[in-house]
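One protein chain omitted, others in place.
Here is chain A:
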């Protein structure tokens, strides 16, 4: 400590002296200082000093101060000399500030620090105050301390030796019982960019990484990249810390450590394996900024670990060409086998190994989807790019709506989003087509936004919407923003080249623009017309003539050049005009721009070759002019052309071919979007936006050809995670005193914790508890059920675990077994897979589920189809035995996909069916409790699909429908029916629409918009609305294609005729009281063995009927807890869609699976039918 004082005091004095004298020497502007009264006795004293004496003084100071002062003088002098005018007013102020800092009063110190920070903020140099400021690093006043930290971090790099003096303070801070102080000490310590303290930093980070406060651990994660940038040598040690922090289970740490991972060791993808599932599950509760980083990283991860979900499509597209289609071939092929055979083989391979999405891949897609609803544009964009790069084609569409939403945000956000939409709309045009109008341009949009919107509109243009788009373009041309008008004309040109139907219309429109008053408009039109004419010149000689006339008026060089090129190229179409144009041009040659001159030479050459009679002399004249041009390019060109076209004795063989050289048929230009193929950059990245690799950009890898071992993500379940959550809670309670202790004085830290709490949406537990355990399920807390219930559940989980322990063995065996066995196993595992998916999906929103099941169905459909195709078209190259097996398998697949028309609830919780990896996943994470825990929320479970039209009766067109349970926005009284059309025929289906609707009186149908084209092998979805009038009468109608009509009917299960309403328990009871007597139906039942826990009951009831769960115990204070907790009562509420009559369902459980089901509904028919359905659901 004494050493420190010594070091500090002396330099301060020295600085004071030097500074003051300098100011005296340099100028007399001290009066301007707003801080200090200029009359200071000291000054007078100093001003009397001569420079010589001053030097003496300074050296004396150095002697006493030792090394510290040496370092500090250099910047000082720099500042004094080079600081310039602004700086000269400072010194007096600085003196005064130092005095204030040295005083004993905190208020004075604070005032001084505030002024210093204000200087820093304005970018003024305050480095000479360093010694005075650094003394206060140990100041007790927290306000002063904070500002000292700000100063220290800013100037430590410049004054390394002095900065070292503060280190011990921070080292002490790292041991402080208050987590806030520990964290802030680490923050500042790691921000000091002084290489000498690297070992100290390393030690501090390591210690903080195992701190018990998650906030401190978060700070440690933040410190890692700081240290790395200071000393990259530390990488290996830092990776160890990262590995440790990656295993952390708190949401607070997750985002920061992944950020550190990305900056330090993005290539160490192997570190993610064990944490992958945890990250996926935590994601929704991580703070927004962390979410962005994690999602971007997981996108890259998924690209290395999973298979391309669109692999089968690309297989079909490529037709099995090349060896790309061979992934993991397990058969020996004879080299001399024909290519065709290979193709068949490839197809067979695809058949044998149908693409099944890795459950982990699915987990990622499912857990990121809700974040599309985030308020943070960066999060939405991150999810959107994840879906674009990772999701199966059919599922990418969900991101469009969210992206369009961002278009209503700040213009900077729009700018970035539109860049990405422009790229996406090239690959997935259909996705944005419904939102065409959102890309219409407002006159108030900034130019760069206008141009991007144009780009998107152009990408979206197709035969059907081009007329609307062109009409819109027409308004744009009138805009006052000329850059934008030019871009619009370019866009029209691109539409015209891409859509042949409108080419003539566009051309005519552009020709009309040639008479526009604005020269820029005309010029741009000329350039675009030139490109269009190149496609079919013979039809448009009159346009060429018209343009030839324009040469008199248009002055824009590019336009003039374009016209001349056109005339030269198509001089045969305008034989009379062309020479005349050349004559005029020859006259004005010397005054033209260079590009025009070059085209004049070109025109002359071409005319000479075709019509030498008339133009020989003119050409000579032009070439002579060009010979003496100032521009060497033009002189060169003239010389070159003269040699080629003018026959002389010397002219070689080339001149014979001059005509071929100049008048060769030139390919029409392809007008491409500048955004084409930009998606090789990860979307949403800076590199994508700039279309150039930015520093530190991590390439998005290609999909692997064969999936790496998925078991690397399995988490070994350590003994302690298996212990019941109650035990865990006890553990926590032991920890708790630590936290409460340290939190006593630390407002901010606590708030940071609790903030993450409230932000994450989990409830009521204190911050430390939450972060300590890391992943208490939010749902279970919400339900706030009694301990007994919990135990019950735990037991169940244990059971599940046991069952699953057996399974892996089974699986590994089968892997080694023969091919045939494997196939059998596959057949078995197929149903298991889908079961397990739906099991894990329980808490998910219905939407994703339906889309998922749909996509799976469609995939397997496609699979079957493919098999059929090859089986039909080609004689089987393999022994018949195998083929028959394939047939068999096909049958089994079909059976699975066959949909029963009657609504029977799914039998889901068959625990043995859970896939191995999923269960370990669930167990490895305490968070996953939420997936299985009883919830207040009605878990809307898998949507059932029904068949509307079978593939065979539909001649290749199959239609399925499901009740999406989404509100049907055009008419609230209608039930939304989502239909999925699959065209498995070999030809396209056109004009899919509905006709001849036959309905019972009162019923109404809102048809889906006609599907104009469904290409072979594609699927499409549409939503129609049906008002069933609260009856289960079928809606009959004809489904028409351009060739056929099919009679079909949709009959709703009674459970779909209602929509959920939210009631509290008290409201429910009140309403129930009013629906007694005839309106109440009660039935006794015995619950199915698998359906005796709360979760299963809720799941089955909500599957059977579109009802929402009434939260129990939410208003316990008001109602005495009548039902003993062992036998809970479950309540569900809904309203019928058309009449809005209440539907109340109560399931009261009793001993040994006995239960009583009560339905209260004004509509007795509905009530009766519903009782039947729910009864069936609960007993089967």
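Following the convention adopted for this analysis, a residue touches a chain if its C-beta (ideal position, glycine included) is under 8 Å from a C-beta of that chain, and two chains touch if they have at least 3 such contacts; residues count from 1.
Everything that follows uses one rule, which is that contacts and distances are computed from a predicted model.
The listed options are "Glutamyl-tRNA(Gln) amidotransferase subunit B, mitochondrial", "AP-3 complex subunit mu-1", "N-acetyltransferase domain-containing protein" or "Autophagy protein 5", and the UniProt record of the chain not shown names that protein "AP-3 complex subunit mu-1".
Of the listed residues A:415, A:621 or A:1046, the one in contact with the hidden chain in the full complex is A:415. Of the candidate positions A:178, A:611, A:698 or A:1051, contact with the unshown chain belongs to A:698.
Shown as candidates are A:107, A:229 or A:953; the residue that touches the absent chain is A:229. Touching the missing chain, out of A:437, A:613 or A:666, is residue A:437. Within the complete assembly, residues 114, 117-118, 120-123, 146-147, 150, 154, 157, 187, 190-191, 193, 219, 222-223, 225-226, 229, 256, 259, 284, 287-289, 292, 296, 370, 373-378, 380-382, 401-402, 404-405, 408, 410-413, 415-417, 437-438, 442-444, 446-448, 475, 478-480, 517, 684-687, 689-690, 692, 694-698, 747-748, 751-752, 755, 758-761, 763-764, 778, 843-847, 937-940, 967-970, 972, 1060, 1062, 1064, 1108, 1114-1115, 1117 of chain A touch the chain that is not shown.
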